[in-house]
Structure formats: structure tokens, C-alpha cells
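First the structure, which I've put down as C-alpha cells, then a few questions once you've had a look.
Yeah, one chain of the complex is gone here, protein chain that is, but the others are all in their spots.
Letters A, B and C name the chains as they come in the text, with residue numbers starting at 1 for each one.
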Amino acid sequence: MKKLINNPEHVVEEMLEGMVAAFPGYVRKLEGFNVIVRADAPVKGKVGLVSGGGSGHEPSHAGFVGRGMLDAGVAGAVFTSPTPDQIFEAVKAVDGGAGVLLIIKNYTGDVMNFEMAGEMAEMEGIKVAKVVVNDDVAVENSTYTTGRRGIAGTVFVHKIAGAKAQAGGTLDEVKAVAEKVIANVRSMGMALTPCVVPAAGKPTFTLGEDEMEIGMGIHGEPGTMRTKIMKADEIVEHLMSKILTDIPFKPGDEVAVMINGLGATPIMEQFIMYNKVSKILKEHDIKVHRTYIGEFMTSLEMAGASITLLKLDEELKKLLDAPADTPAFRQF
Amino acid sequence: MKKLINNPEHVVEEMLEGMVAAFPGYVRKLEGFNVIVRADAPVKGKVGLVSGGGSGHEPSHAGFVGRGMLDAGVAGAVFTSPTPDQIFEAVKAVDGGAGVLLIIKNYTGDVMNFEMAGEMAEMEGIKVAKVVVNDDVAVENSTYTTGRRGIAGTVFVHKIAGAKAQAGGTLDEVKAVAEKVIANVRSMGMALTPCVVPAAGKPTFTLGEDEMEIGMGIHGEPGTMRTKIMKADEIVEHLMSKILTDIPFKPGDEVAVMINGLGATPIMEQFIMYNKVSKILKEHDIKVHRTYIGEFMTSLEMAGASITLLKLDEELKKLLDAPADTPAFRQF
Amino acid sequence: MATDAAGLVKILEKVAEKISENREFLTELDSAIGDADHGINMSKGFSAVVEKLHSQKIDDCGAILKTVGMTLVSTVGGASGPLYGTAFMKAGQAVAGKSSLDFQDFVTILEQALEGIKYRGKAQRGEKTIVDSLEPAVDILKDEKDSGDKGLVMEKALNAAKEGVEYTRSIIAKKGRASYLGERSIGHQDPGATSCYLMLQAAIEKIKEMSVNGL
Partner (left out) sequence: MATDAAGLVKILEKVAEKISENREFLTELDSAIGDADHGINMSKGFSAVVEKLHSQKIDDCGAILKTVGMTLVSTVGGASGPLYGTAFMKAGQAVAGKSSLDFQDFVTILEQALEGIKYRGKAQRGEKTIVDSLEPAVDILKDEKDSGDKGLVMEKALNAAKEGVEYTRSIIAKKGRASYLGERSIGHQDPGATSCYLMLQAAIEKIKEMSVNGL
């Protein structure tokens, strides 16, 4: 295990401390909890946005805490959803009187822990609403099962719901727009290498020297297909064909695109992928309104990337374009 | 070689195409050249800033092209400095009548190629000045040799000279402030793994499963020390002791800090490193004015990181704080 | 006739010990169809439980179970934290105020634990979850709670739980992280069903060992 760490047990605490030390103007940490909140939380009269999940997905979620995005990011152990008491503290800390929206990625653990936190908050008289993001088209959808996983598309929910809250939207309005994003966002990823959870010390899965995995999850959950490494263009074609046919996206649609590096994939390769994405969208007569390329929802040092498409209407465009200023997401 | 690419020979072109497709509002590519310039270049009356070097250091340099930073980034083959004709095209494209500053990292190849480009530009009557960045304290300095390498500290030169140019500074003034940054910036890095140049297909060096290299260069140049992997805090202590004693930095100094991931090192680990940096600076009574954490000057998919300290005065602080808006560096 | 609070703590210590012994095994199971942390999560939680129980002396058996539940909820995380946490909290509610527990209480506790897990996780039997080992055991306990040989009933319940664990090998996961695997989840034993069986096993062993007759 080659990692720049001190002790596998302390990675989350040390990371959060480092983050607060680095960005005191943006964020602070709730004493005794692995919760990062806006430096000026609670913002009076504004709907508070709380997201979070297991650690190891940095800059998600604490990196998106700031003006125009989240009010709090709750950090669980690596790849383990945070506990309700932590989430509850976050809710209390960011409630400015207008209620709090919980943005949850669709994992059983996350859903249940956030739900319990919501129950605790309601017992204290805090208005809480929640949305569950499930953008990963690699997983078969079905109302009878857990459904799809939430992955990089979650960042668009943060951005757009964040803009709505910043603009003074009510809890119902912020929730409604978050759900609109969820209905219109689709992602899929692939990996060239696994990653190592510090406490486990060994890879979450193994891949041959010439193999890659398509459709795997951001915690190393097995994917839909394991094959020989393909060319970047072929990989992109495969991912895009799954994504495009899902909603489906139609000629004339406008979209935001995100290429999300999973941790070890160089920026060069992310741009090479986008080059192909852009060509495919042109062929399908789909217009790109905005592009995001970089690391947003990582999986420690996994090599690989995901593609996310968000179908936009005028409302979503306006909110996506709104400025945001956080440690890891800045837009004028 | 596990890479998301199509053809090792085309990585640079495809990456640049992808970048332009992703950020048409920010940048465009000079037809037939591997040169990225501001979408609105040349900016009339403003000093133009041209930087560049071998590819593989993304987001350097083209990612920093935009308002408040560079006017052009010239991309050579991977880890090979660009040729004078490419640089010359960049100079011509961004000259707004106030002259052009070349920001060069101190590698023999870069220096000579930029120099030749400068000569070509001057023959065409374009005023050109140049600065050479040499912030890597891992290399022994001496006026009789090539001197130190330029690494991540170069990004501070881009930022501050860029702000000065944006504010209407003359070529002499922009050059002077760039030189002030160079005199006050120091960096040092370390690697846990090598990287693979696509055209070569094999690692630039080899490291044992439990080994790391301290002081290596961003092209895989061997470092000052190869040891068993140490704890993050110990590594940071070593790097900081080299950096702090170099200028030297003194109690009461104000600095900007950059933690620069080399490609495969997760954001989590970058924050863990910064956590220690911040403690060491506190012990030394050195005040942190601003912190940058992320990937700025990478080495493909190398795992590792560098630390950069820039000693600030009032002028540098003001220019560092000025807004910048580029694909890879945004600051309000 | 029954166990007092100190006895309950001993039973819980035994459960914690069992989980800790099976830390690697449960993690191994989770690595096949989940994210390789079930043993890590659970033993972290039960270490905290033991520490908590030792740091304060509680006489109310209901309060003890509630403390266990709250500790699990706030230390385990993941899916199993809220599930087992809710289970213990609900069980605690049902025996609130009692300074000793008899066999009927034991049945109530497991019944309520099952209810808690189903409420929180919305899983049915056959979906490859904790429910698949716990429900068969609870069914037996409920059916035979008035039988004379309590020891035998407990044996039968434990056996049913074990069969439930085995059964999880043959089915597709429909809840939790393993459900992303679809058909590929078949052939693997469910980590949660297994940890639940192990906890039952430890509890029953300890109860017998203490020869608490009333139980």
C-alpha cells in the first residue's frame, strides 16, 4: 500500500483538519464531529444543504461546501456512510430557519443513516427534506430493489440546488429543483485499476495487467463487464451509448457534461475522453451548455473515469450558471 | 501501460482538442500548432504572457490560459520542450502591442527553444522578455551548471505576473514582478510511483513496493534520496526543512502554500500533507496568506506530491489575491 | 429463573467477542458481494459498545439495550449501523424499566429487533439480508415460546438462523450493496445474515453457559 498517510485509522480526521487549515475563509469543522460547514453557517433565512457519505470520494463532499453549493459535508469512514449523529449535528449547525435539504447518494447505508438523522432533526423541530441521487446507469433499475447508485451526478445536484437555495428558494422549491436534476442526470464509469482502502490495506478488487472494468461503482463495486483495455474512444462510445439511451437524450437537447477522474487518471486522459464525448454529442445534435473536467467524485487512487450528462432546461441552465465559490468548485 | 488513450502519438493533439471543445469560452487553439491561446487573444494594450513546456504536466500550462493568468500555453510532446516555431506562433498570436513575456521552466531544452523563439519574435519587431523559473530546491544550485529545475512554483509566476499584466503593467513591470516571485518561491517534491510516457510505454524509473523517492523531478529525473516509505508527516518534515532553510523563510514571514499532486495522489492525501505543513508553519511563526491544494504541475500518473512556498510582500499579496478565471485556476 | 442486568452485559460481551473473532471472516464475505467492511464496521461498533457498557453501570435492562443500539448507530455507519442500531433500540424500548429478563423477554427482544430491522431496511425475507437469518429464528421462538425445554427451543431457533444463512447463498440480493450485482450475487453467503447468526449463537451459548434456568 503506497499512500501518503500517517495512520489508516486517522485519515479522515487529518484530512478534514487539513482542509479547514487550508480554507479557513470557506469552511470550519464542527468540534468533535467529522462535519465541515460553511464558515458563516448557519446562513439566516437560507435553506441549508447537507450532503455527505463515506470518505475517499474527495473533493466530495466537504470540498463543495461554500457559497452557492453545500452548507455542510458529513464525512464517514472511508467508503462507509456517516452515522446519524454526525449528520444530525450538521443539520443543526446549518439550519438557518428555512429548513434543511439532505442530498443523499443512493446506497442503503447512506439512505438509512440520513433518514435516521432526519428523524432526529424533526424531533427537534427542524424542517427536513431529502432527495436521493441515483444517476449510475450501470445498475439495472427496478423499484423492487435498491435501485441505482448515486455517483458523480450528485455534484450537479449540489450545484443546482445550492444555487436555488442561495437565491432564496424555499425548502420545497430547493427540493423540487434537486429532484428535477436527479430526473435528468445520468452517469457511468469505468476503472483501469482498483483502489486500496487504507484500513484494509489491500485492493478492493483485482484486475489483470491488460484488463479494465466497465460500470464499476465508486467503492469498487463490481461492474457490468470486464474486458481487455480498449481505446479511449471505444470506451467513451460504450459509456455514452448507455447514458444517451437511458433518459433518452434527444437531438436538440442541451446538456451539461462532466468528465470525472476517479483519482489516478491524469488530466490529459480526461481531456482525451472529452474530445470523443464532444464529437459524439455533435453527431447526436446535442448541444453542450457547460463542461466540467476534473476530479469531483473520486474513489481514492482508482484509475478510471466517469461521464455524466445532465439534460438542461432554462431553469436548470440559469442555476447551473450561477456563481459558486467553494474550495473545490469555483465558477464566476 | 494502463492509459485512457487512443494512440500514444496523438495524445497531445487529442488532449488540446478536448480542452478547446470543453472550454470554448476561455480558449482556442492555433490552427496547425499545439498552442492554446485566450479566446479573445490578442488583448490590445496588455502584455502577453506565454508559457509552456513538454506535455504531461496538465493542467500546466494550457489550463492556466485565461483572464488574469496566461495568454498562451505551448504544448510540446510529452516531457519534451516545444519547438521554437510553436512558441513563436504563440508570441505572435498574443502580442497586443505591449510586448510578450516568456515564462520558462529551467530546463536546457525549454530555455533554448524559448530563446530561439524570442529571437524569431524580435526579428519580427515584437518586444519580448523572458524569465526562467528555478524553484526546485532538490537540485544543488550553482552558477556554473544548469541550475535548479522549474516545477510547481511556476504556477505562482503565472498567477502573479498574469495579475500584473491584467492590471495594465508594462513589459518591464510584469517581468520585474515575475522575477520577484522567482526569487521568493521554493518547491520540493517526492514520488511513490513513477509514470509511463505514452510513447515509451514503460516507467521512467522503478521503485520497490515499499520504496519512495525524494526530490525527483517532474519528468522522472532521479531525486536526492531513495528510502522506505515514510509516514506523511515525516515526508512533509523533510521537504519543509529543505524548503524553509533555503531562502531562508523567517518568523513573521507571510507565505502562499501550494500542495501539488503529481497525478495519482488522491486529494485526501494532499490534505493530510497540508495538515502537517500548516502545523510546521505555525511552529515557525510563518503566516499563511493563501493555500492552493490540488493538481497544478503534474507528472502524468505519478503518485506523489510537491510542496511550494512563496514568500509574500504587499505587492505580491495584492497580485496573488486578484481574480483569475481560467479552465484550471479560478479565484474570485 | 432470569438474568439480571449484569448477566445481560455478560451476554453482550460475549456477542462482542464473537463479532471481533469473526472480523476478518465477515469482511471477507463482504468483499465478495459488498465493499469489504462489514467485519470492520461491526467490530468497531461492538468495541465501542463494550467500552460504553463498562464506563457506566446501568440496572435497567431496557436502558442497556437502548445504549447498545445508540452506540451501534453512532459508531458503525454503513447499512448495518442503522439496522442493528434500530434493532437494539427497539428491543430496549420493549423491555424498558426491567431489572431482569426471562425467556419471554428474550423472545420479545428478538421479535422487536426483527421489527426494527424491517422498519429501517424495508427488506422482506428472500432478499439476502439480515432478515433471512433473523426471521426464521424469531418464528420458531414465537411458535414455541411456551414449550418446556427452552434450551431445545433456542437450539432450534439457532438452527433455523443457520439454515437462513445457508439459504442466502442461493438467492439474488435485492437490498443493500450486493443488489448491484444482480445474478452474480448468487453463490455467496450474505455477510449481514451471517453476523446476525453469529450474534445469536454467542448470546445463546452464553445464556446456556450461565445456566440461567429461567431462560
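As a working rule, a residue touches a chain if its C-beta (ideal position, glycine included) is under 8 Å from a C-beta of that chain, and two chains touch if they have at least 3 such contacts.
Here the structure is a predicted model, which is why all the values come from computation and not from measurement.
Colleague: Among the chains you can see, which ones touch the chain that has been omitted?
Modeller: Answer for the hidden chain's contacts among shown chains: B.
Colleague: Hey, which of B:37, B:77 or B:177 is the one touching the hidden chain?
Modeller: Missing-chain contact among the listed residues: B:77.
Colleague: Quick one: which of B:221, B:237 or B:254 touches the chain that's been left out?
Modeller: B:221
Colleague: Quick one: say which of B:85, B:124 or B:234 touches the chain that got left out.
Modeller: Selected residue, touching the omitted chain: B:85.
Colleague: Determine and list the chain B residues touching the chain excluded from the picture.
Modeller: 54, 76-77, 79-86, 107-109, 112-113, 115-116, 139-140, 144-146, 149, 197, 199-200, 204, 217, 219-222
Everything below uses one rule, namely that only the chains that are shown with their structure count from here on.
Colleague: Relative to chain C, which chain has the most distant C-alpha mean position?
Modeller: So the farthest one, by centre of C-alpha atoms, is B.
Colleague: How many angstrom lie between the CA centroids of chain B and chain C, rounded to a whole number?
Modeller: 56
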